[in-house]
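In this view, the complex is presented without one of its protein chains, the others remaining in place.
Just so it is clear, A and B label the chains in written order, and each chain counts residues from 1 on its own.
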Amino acid sequence: MTIHHQSATQLTRIICAGDISAYEVTTASLEQIQAENPNLNAAITICAEKAQAAAKRLDESIGRGEIPGPLAGVPIVVKDNLCTEGVETTAGSHILRGHIPPFTATAVARLVNAGAIIVAKSNLDEFAMGSSTEHSAFGATKNPWDHTRVPGGSSGGSAAAVAAGWAPISLGSDTGGSIRQPASLCGVYGLKPTWGRVSRFGLIAFASSLDQVGPFARTAQDLAAALQVMAGHDPHDATSTAYATDALNTALEKDIRGQRIGICPEWMSGNGLSTGVADTVSHAIEVFEKMGAKIVEVTLPKTQEALAAYYVLAPAEASSNLARFDGVRFGVRNEANTLPEMYKSTRGTQFGDEVIRRILLGTFVLSDGYREAYYRQAQRVRGQITHEFESAFADCDLIASPTSPVIAPLIGAQTDPLAMYRMDEFTIGANLAGLPALSIPCGYSDSMPVGLQLIAPKFREERLLSIAAAYERHAGQPGVAS
Amino acid sequence: MTWDVVIGCEVHCQLATKSKLFCSCSTSFGAPPNTQVCPVCAGYPGVLPTLNGAAVELAIRAGRALGCEIQDSSTFDRKNYFYPDLPKGYQITQYNRPICLGGSLEFEVDGQGKSVRLTRIHIEEDAGKLSHGPGGTVVDLNRAGTPLIEIVSEPDLRSADEVVAYLKSLRNLVRWIGVSDGHMEQGSFRCDANVSIRKGTDEPFGTRVELKNLNSFMHVKKAIEYEVARQASELDSGRKIIQQTRLWDDRAGVTRAMRSKEEAMDYRYFPEPDLPPLQLPDGWDSVPLPELPAERVARYRDQLGLSAYDAQVLTAEPDLSAYFEDVLSTGANPKTSANWVQVELLGRLNADGLSATESPVTPDALGQILARLADKKLSGKLAKLALARAYEGEKLAAIFEDLGEQVVDPNAIREPVKQLIEDNPAQVQKYLDGNQQLIGWFIGQIMKTSKGRANPQVVKSVLTEMLEATRE
Partner (left out) sequence: MPDITSDDVHRLAELARLTVDSARVETLAAELSDITEYVQVLRSVTCTVTPSPHAMSSVRKDEVNPSLDREELLNAAPHSDADGFIVPRVVG
C-alpha cells in the first residue's frame, strides 16, 4: 500500500529495474487518494482512468526496452490552475466548472514527457488568491497533520497531497508565497524558482509578473529532479529563459561549508511572528552554522513595504488577467437580456468573494486619478526592493528567514482579509524581486510543521538545494503526515 | 465667418504578416468565421502572447520610410475594457513607449507640397468582428490578434482634401514598401480623424471630435466636410462643441454621436507583464529601403525629364509604378513610355477594373512595341494597333508578323504612287489647280494599299515630288 511513499527517484529506479510496475505504483497512489480525499479534500479531480492508462502505456514501453524518462512512473499531483489537456481545469472557481483545456501547461507536459503520471488535480484558493485553501469553490482542504487546520495556500491541495504521501511530487504556483507557505504549514519542501526559470504557459494567471510554477517534494533530490525537468525556455512563454541547469545536478552533494547565510534581525522577530516558529527556525539556522555555513547579518527590505507593494501590484494584474472570464468563449455564463447584465451577473456570481475583492482593489489602483499614487508608486517600490535584495547578496550567498510567521491556523479562524494577507510577509519579497526561494521543513511547533525559507540570487536555485540536501543529511527526510 | 480647420489622423494599418501578432493563426482574409482562432487569440485561461518578429520588422520599415526615430527599446501595455470582440478583456498595444516616434510625410495637394508631422507609430493587435442579428450578436474572432500599426499624425491637416491626399499618399507608401496591402474595403487600412475648428490660425485649438467609420476616401471627405459645417453651425449659433466620438452614417450623410457611455472610458493602462521590453533586433537597419515614392518622383522629374504631373501619376500606386519601371528597363524612352502607359494602357486597365499587375500586356511586350516604334518599324498608328491587339490577348510575335515592318524606303513607294496618279487624273488636276488639301486623300489611298505599312512622312514627300513632276 505504501510503495508509492518512496521518493520519486527511488520509484523510477525500481520501476525501470522491473521490480514493480508503474501501474502498481499508480494504483497504490490512486487508492490512497480515493480513500482519503473525501476527508482531506485536497483533490478537485482524481484522474484514475487516465493515470492507469498512462501507467500501462509506460509499462509496455519499458517492456519493449524503450528508455524511460527520469521520472518514469512517478505519480504527481497538479494544482488545478495548471491546464491539462482533456482534464477539467477549474482554478478552484465556479466560473471554470466544466472547462476542459485543449492544451497542457508546459511545466506539466515536461514532467509527463519525463514519465510522470498525473493522478490528481489539486484544490486551491480560487485563482490562487489566498493563503489557506479555504477560498475554493470546491470547499476547504484540510491539513494532513491536523484536520482542524488549514494546509496553507493557495497551493494547499498540492502541499497536502505530498505531505499525506499521495505522491512524491506535486506542482503548485507561487505569486506571493503560494508554494512556500503551504509547504511550510504541511511540512514538505516547496520551491518557487526564479521568475522566468519555468514556463508559465498553461498556468492560469493570477499576477503574471509575480507568478511562478514550482514543485513540492519530501526530498531535496526529488525537488531538484522536478526542477531540472521543468526548467528552460519555452517558445510559448516570451518571459521564460534558457538559463543553464547544470549546477542543479551537483548541488545535492555540495558541501555547504563557507556558504554565507544572511539573516535580517527584523525578519526574525516582531509583529506576527510566533515564538514557536521563531525558535524552530533559529535552531535550524544554528544547525547550518554547525555544518560550516557562515551566518551574516544583512539588511533586507521592510516587510510592510513589500506587502504593501504586493497588495497593489498583484490585484492590479489580477483585475486584468481575470477580465477574460466573461462568459463568452468558455466556462460558465449567467444568461441575461443585455450584454452588460450578462457580464455583470456572470462575473458577480461565479467569482468568489476574495476574487471579487481583489478585482475591485486592482481596478481601483489602476483607475484614472489613482494609478500614479498606487500602481506606479508600487512599481517604483518594487524596483527599490529588488535593488535592496541585490545589495544584500553582496554580503551573503543566501538569505534565511521563517517561511510563515505562524503554524497552520485553524480552519475558519482567518476572517480579516488584511490579517490573512500579512501571513505572506516573508514570502512576498522573493516574488517582487523575481528571486528563487525554498521552504525547508525544519521542525515542529505545537506538533505542527514549521518551514524555514531560503532565498537565493536569480537563477541560483542550486544554492537552495545544496542547503536543503545538507540539512536533510543532518535532520533526515521529512516524513509522511500521520 | 470662415473657420480654420484643424485635423489630425489616426490610421490603423494591417501589417502584411502571414500569422497573427501573438499567435500562429493565419491572417488571411475571407476565411469562414472562427476558423483562424486558437487558445491564444481566443484568450483562453493560461495562454501567453509571443511576439511575431515579422510584425516588428514591418513596423520598423514603416517608421524608417516615414523618417521616424526608431526606438532601441519599446514596451507593450494592456488597454483594459470589456467588449465581446476583445477576448482577453484587454488589448495589447504600445502606450507608453511606442516603437517609432516623430517622422513626417510629404505629399502634394492640388500641385502644392504639404508636410504632415507624425506623432508616433505603435504596434497593436486588432479585435474580432461582431455581426448583429435578431437572435443576438455573433462574435467572429478570425481577425482578433491581427497585427496592426497605428500611425498617429499631429493636427497638421487643414481640410478634407488635405486629409484625403494625406491618406492616399500614406496608403501608397505602406503598400509600396510591403508593410500592408492597404485594402480599405477589407479593413486593412482604416482612418479615424480628429476634427476641430477655430477662428484664426493664431487661436488655440478648439474642442475636437473624433470621427470613426470612415471606410473609403469618399467617406473621409464627406464626413469631414459635414463635421466642419456642423461644428461651424454650432459655434455660429453660440453653442459649444462637446468632445465626443462621432460615427459617419454614409446613408444619411451625417455624423452621429456614439451612444453615450454610462461610464467614461477608463482603460487602466499598465505594462504588459507577459512580454518583456522589445529590444531592436540586430541589423534592423541593415536592409536598405527601396526607392520611396517621393524619391522616385524626383528622379523621374530631374533625371528622366518627365513632367511633375506624369511623375506623380506614375508613382501614385505601387503596381503601376513597378509596371512603368519594368517598361523603362526594356530600354524604352522614358517620355514615350510615360505617355503610352498613361494614355494607351491606363485607360484600358481602368475601364476593365484591372491593376497594372493584371495587365494583359506585360511591361516587356509594351517595351517591344515601343522599340519597334522607335526603330520606325511600326508607325504610331500601327504601334497603337499592336497594343490594342496584344491587350485582347493576341501573341506579340503573330501581331508583328501580321503587321510587318513599316516601309520607309521612298523607292518602294514610287510604284504605287505612280499607279495612283495614273488612275486618278481628275484628282491630280484638282491638286495641280491649287487644292493642296487633296494631298491628304492621296496619302490615305497609299496607306490603304500598303495596309498602313508605308511611313506617312515618306509617302507625303514621294507624293509631293511625283505630283509636282506631272506639271510638266
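Methods note: contacts are C-beta pairs under 8 Å (C-beta built on N, C-alpha and C of every residue); 3 or more make two chains touch, one makes a residue touch a chain.
Everything numeric here is computed off the predicted structure, so don't read it as measured data.
Participant: Give the residue, chosen from A:Gln52, A:Ser282 or A:Gln379, that touches the chain omitted from the document.
Facilitator: A:Gln379
Participant: Going by the contact rule already stated, which one of A:Ile15, A:Cys47, A:Ala107 or A:Leu361 would touch the omitted chain in the full complex?
Facilitator: Hidden-chain contact among the options goes to A:Leu361.
Participant: Based on the whole complex, identify which of A:Ile46, A:Ile295 or A:Ala308 touches the chain you can't see.
Facilitator: Going through A:Ile46, A:Ile295 or A:Ala308 one by one, A:Ala308 is the residue touching the chain not shown.
Participant: Check the options A:Thr148, A:Thr250 or A:Thr349 and report the residue that touches the missing chain.
Facilitator: A:Thr349
Participant: Tell me where the left-out chain touches subunit B, residue by residue.
Facilitator: Against the missing chain, subunit B presents residues 17-19, 24-26, 32-39, 42, 50-56, 82, 84, 130-141, 247, 258-259, 262-263, 266, 268, 275-279, 281.
Participant: In the complete complex, which positions of subunit A touch the hidden chain?
Facilitator: 99-100, 102, 195-196, 209, 233, 235, 238-239, 241, 304-305, 307-309, 311-312, 319, 323, 326-333, 335-345, 347-349, 351, 353, 356-357, 359-361, 363-364, 367, 373-374, 377-384, 386-387, 417-418, 421, 434
The working rule: only the chains that are shown with their structure count from here on.
Participant: Between subunit A and subunit B, what is the gap in Å from one C-alpha centre to the other?
Facilitator: Distance between chain centres, rounded to whole Å: 57 Å.
Participant: What residues on subunit A touch subunit B, complex-wise?
Facilitator: 81-83, 89, 91, 96, 99, 101-103, 105, 200-205, 207-209, 235-239, 316-317, 319-320, 322-326, 328-330, 339-340, 343, 363, 366-368, 371, 375
Participant: Would you pull the subunit B residues touching subunit A in the complex into a rising list?
Facilitator: 39, 42-51, 78, 80, 82, 84, 87-90, 137, 139, 262, 266, 268-270, 273-276
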